[in-house]
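As you look at this complex, bear in mind that one protein chain is not there, while each of the others sits in place.
Labels A, B and C are assigned to the chains in the order they are written; within every chain, residues are numbered from 1.
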Amino acid sequence: MATTESQLDDQEPGAAEGGSVDEEVETRVGWRYTLAKVKRDATARIGLYIVAFVIFIAAFAAIDSNLSRLTFDTMSDYTAAQAIPFFDHPTRIPPPGEAHPNEPPVFVDGGSLSHPLGTDPQGRDYFTRIIYGSQVSVSVGLASTAIGLIGGTIIGSIAGYYGGWIDDLLMRSVETVYAIPPLVLIIVFTVFISGGSPDIQYAVIGVGIAFIPVFARIIRSRVLSVREMDYIEAARAAGVKDRNIIRRHVIPNSFAPVMVYATLQIGVTILIVAGLSFLGYGAQPPTPDWGEMLRIAHGRYMHSNIWLSIWPGLAILVTIMGFNLFGDGLQDALDPRIEN
Amino acid sequence: MGLLRYTIYRLLQAIPVLIGISIITFVLANLAPGDPVRLMLQGQQADEELIRTIEQRYGLDQPLHVRYWNYMTGLVQGDLGYSIHRRRPVSDLMLERAGPTLLLVLSAYLFAIVTAIPLGIIAAKRRNEPTDHISRIVALIGVSTPSFWIGIMLIIVFAVRLGVLPSAGLVYPWQPPEAAGHGSYLEHWTETIRHLILPMIALGTLQMATLMRVERTQMIESLQEEYVKLARAYGVPERTILRKHAFRSAQLPIITIIGLNLSTALGGAVLVETVFAINGIGRLFVEAIQQLDYQLIMGITMVLGFMFVVGVVITDISYAYIDPRVTYGERE
Amino acid sequence: MVAGCIGGDNGAGPDGQHLLYTQEVNPEGDFDPIVSNDAYSAQIIHQVYDGLYEYDYDLELQPKLAAGEPEEEEDGERYIIEIVDDAEFHNGDPVTAEDVAHSFTAPVEEDTDNRPEYDFIDVDGTEAIDEHTVQIDLEHPYGPFETLTVATYVVNESVRTDDPDDYNTNPVGSGPFTFDDWTSDEFVELEAWDDYWGDPQPELESVRFEAAEDDAGRVSQILAGDTDAIATVPPEDWDQIDGEEGIDVHRTESPSYMYVAFNCNEGETTDPEVRRGIAHAFSMSEFVDANLGDGGTPIASPIPPIVNEIWDFPTDDWDEATPDYDPDEAEELLESGLDDPDDWNPTIIVPPDDVRIALGELIASRLDELGYDAEVQSLDFATLTDTYISGDADDYEMYILGWTGGPDPDVYLYNLFHEDNAGVTQGHFYEGSDDFHDTISEARQTADQDERREMYIDVIDEIVEELPAMAAYSEHNTIATQDYVTDMQPHPNVSYNPELVSDDNNVGIDEE
Partner (left out) sequence: MSSEPLLRVENLKTQFFTETGTVRAVDGISFEVYEGEIVGLVGESGAGKSVASMSLLRLVESPGEIVGGTIEYKGETIFDLEEGPDGELREHPDMLSESEMRERIRGREIAVIFQDPMESLNPVFTVGGQLREFIEINRELPKDEAKAEAVRMLREVGIPDPEDRYEEYPHQFSGGMRQRVLIAMALACEPNLIIADEPTTALDVTVEGQILDLVDDLQDRYDTSFIWVTHDMGVVAEICDRVNVMYLGEVVEQAPVDELFYDTKHPYTSALLDSMPRPDRTVDELEPIEGVMPEAINPPSGCRFHPRCPDAREVCTRVHPENLEVDQAEGYPHRAACVKHDVFDVGYDESVPLEKGDEAETRVGETGSDENVDSTVEEGQASTDGGKANEANQTNRSPNRDGGESRP
């Protein structure tokens, strides 16, 4: 697929949004400069804030969750655990009497401030579950993007640096993976590898693997252009080992555009994992995952309690939007041609 | 190279990819725990003899590479295997289910193209004006929203609350009206469209948003091209410049992206078909996974991969058609 | 006339006697009762075929093609059944005793999926005595014959044997509707049979079956007016649907039984104290209330309430014996019962069904609070069927499943508790008292229903006491219809739904 490949190369962030990042400029652009530029752009700034906020919440929920776990060890300690002022427990189903299943949000008749987004059919505080959902989404997004990034970097840099049949072999294999719709590939992977009991960790690996191709492709095309640069020639002439050349020169030089792509990719990943959970192949109950919450909400409560469908969707939307805005901002900052 | 020869050449190039897909799915399916024969018997008590008979019938007693070889020889003859669970040839199921999926995906694309291109052009033309900002926000929301959630919201609003559009299923235009219980072709096709609208929007929004973003940047770039400046300098009206001079070359990346996004769209069809109860390949896939119907899962993966490859070839060909610089075979 | 209907409007709406009914799942496409083994094909079969006997709304058998009650002979090893003389198949063939005999022997002779339910039939002895009298011989007395087996649908032997494969998708029955058209995974079309031999003649002219697998999808369709009637409404949506102008929800008890089974083969749950402790840890009635509302009822025994009623079982005793919500008691029982209370992390496996997942979550949540880290695993049915029969404590210590059968305790007790079915349809591997399994099989092979009743009471007493599986709830059958659909009443037997034409009702469309 010669032509396909060259088209796929165009898929790198610059091209997808119009033209590749100017070589000479990019290599000289530092991170400090990029961040300064992102900060100057209002939309990118909003993106940065959303991303920071969601990550903060996720980290916060992680701490909170550990606290709860520690304190929930025995029944008698349970009351103490309730003293945690921030959130309810995300998965604990309130015992009889305490539970008010399917309570509407606070601004609707019958809602109360103690459950600002209402409760789920089990009587759990929906706000808590939404907040904890960020933890799952963000960690899944980061982890699987990291897998894709690392895998893609290894494959892409080897393919690009050595060229020839190694390049052919690696890139053809990678294209093959790309040809299967990611969602389908990930489900097949998740279900088969997990032996029919899918869970979020398999999904993370599956998503990571499914996105190796895109990263491999970007890295490779960067490597191809960096490879020809004089100082690489010089390093090679000076007898520096290939591995070291790749590690010290080629990869750092390809870093900036890849990071842009990775940022945008986190959004895509969260979207895919949400779909996966929605079909029941991602996070499993009672994990407070947005996709999983939507699955339950859609399956049984779409009509009786539409709020259950609305909140997780909005949470996904805002989170992904944050990553997209931030990624766009990074990209604009790195590409002088798309300048307002 | 002529168009036909180019097409054949490109399709031949796709063969290694298809072989690759078959290896991936085959390996995945056979690494999996669980025994297809046991599954087929669905928990019924079966003696060893019966299991062996079934294994023999489906060639499951052979070593892996022999099974792969058998599978591939079957594949060459258009035999995608046999769905143990459904007791039907996989290729029959595929033929049956490909129609709805294609109908859905193509109409989603149509929706995406028809809305994204004019909006993208307007945004590019009125860059940094309110129109541009609004369309950018719309595009941003579009790329950030899960298709299935859009589907759910659309059903709640349009099918349930307003009751103006159907919430599930499709009406197939290729069927005679009687099969769907319609009196006339007019009614039949009206129903086809009514049923398509919501799933089409749910699946098409992401594509629309992506295309709109690309269209906008491409048009902005294109409007800065020297030849556009030249056209302006020669008194070509702005409208002609937008519609002709800047437009055509700006579409080239769009075509590429349409082709490549086919993969996302086919994946999205799995979700949208589930939400809208559409009997396409996507839903069949979900069912096959639930039933761990190995042959069917492999068949679906192969067919989806094949659809993607064909889609890319088609876009390649139209690319070559629109961009005179691309000769069939290689670029200058 | 039949042809004239083609092209008519079969969509939703009160125009003409055409009903669009949305099932939960598409029929697999086996419309030959001999072969068919799925509830959704069975729902079609029920319209196309008449049974020898059929269940009424109380789940009592009433003669349909039979002319009267079966006559038991030879200590329950032979039954003589007379059939009506005016019954005809759709193709004009009369319904004969030969056809009836074939309907009982074919599942065994052809070794179809339905064989287990007919396995006791003596194929050689079963034959037509004359044109309207059939003799059915059994290998041994079989208790449920009179309560279950006689409800067999009668197939047209000559057409069927001529081309069995074609018959499967072009069934010829003697029921009120004829099979018109079918597209796999899409729809089934039935036409009313104008020359129906039985009474009453169907009011509807045609019925179209479609399916929407997720509950929300079906509810959307009925709310949007895309269909005339839907099967199974999630209880949460009843209020909304019922409140909706123009839509009615109908419900009825059903012989369904959901349970939480414990692994009695391995691990901590082999100790009955632990099992009782778990049962005390959560409130089933609260759960049913919150998750099913009026859609189901909590149960105390492995027999659904509607069957209890028929058999007049002492349910009050069982209700009393059932552990109620008592966290202190639970804590105590678990602490004393567990061998290793510090390291007990039970796994609960559940099918991908939201209610049962929620029940699993509830149990896990309660156990969490007692300091045991329980895990809920929702498995695909395919995986689940493999897993829950392994008996391996690493796979599961509890599983939540259900069983829907007929009005005979044997269905529940033999399949779900007898050792024959350990590792087949039950995964708790409960050993039981010395005569526990013997009593179940003996009752199975006893023709006298009163004797059987006594035996079953003993068995159920033990189950309620020892809790190899704790009964959870019984879900009701529901159908929602547009209000122009008249006389629709869901049948307790799911495979009869929608019951369109019976002695008690006749569904029609109010065309105003």
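Keep in mind that, in the parts below, a contact is a pair of C-beta atoms (placed from the backbone, for glycine too) under 8 Å apart; a residue touches a chain by one contact, two chains touch by 3 or more.
Only a predicted model underlies this, so the values are computations on that prediction, with no experimental measurement involved.
Interface note: of B:Ile23, B:Val157 or B:Ile322, the residue touching the hidden chain in the full complex is B:Ile322. Of B:Arg5, B:Arg161 or B:Lys229, it is B:Lys229 that touches the chain left out of the display. Chain B meets the missing chain through residues 224-227, 229-237, 245, 248-249, 252, 322-325, 332.
What we mean here is this: only the chains that are shown with their structure count from here on.
Chain A and chain B have Cα centroids separated by 23 Å. As a whole-number value, the distance joining the C-alpha centres of chain A and chain C reads 45 Å. Measuring from the averaged C-alpha position of chain B to that of chain C gives a distance of 39 Å.
Across the assembly, chain C contributes residues 214, 220, 223, 352, 380, 382-383, 386 that each touch 2 or more other chains. In chain B, the residues that touch at least two other chains are 34, 155, 160, 274-275, 289, 292. Contacts from chain B toward chain C in the complex involve residues 34, 38-39, 42-45, 86, 88, 96-97, 155, 159-160, 163, 165-169, 177-183, 274-277, 279, 289-292.
Of all the residues in chain C, the ones that touch chain A in their complex are 214-216, 219-220, 223, 234, 236-237, 239-241, 283, 286, 290-291, 325, 327, 331, 352, 354-355, 357-358, 360-362, 364-366, 368-371, 376-380, 382-383, 386-387.
Here chain A touches chain C in the complex through residues 72-75, 78, 91-93, 95-96, 99, 101-102, 121-123, 191, 195-197, 280, 284-286, 296, 298-305, going by the rule given at the top.
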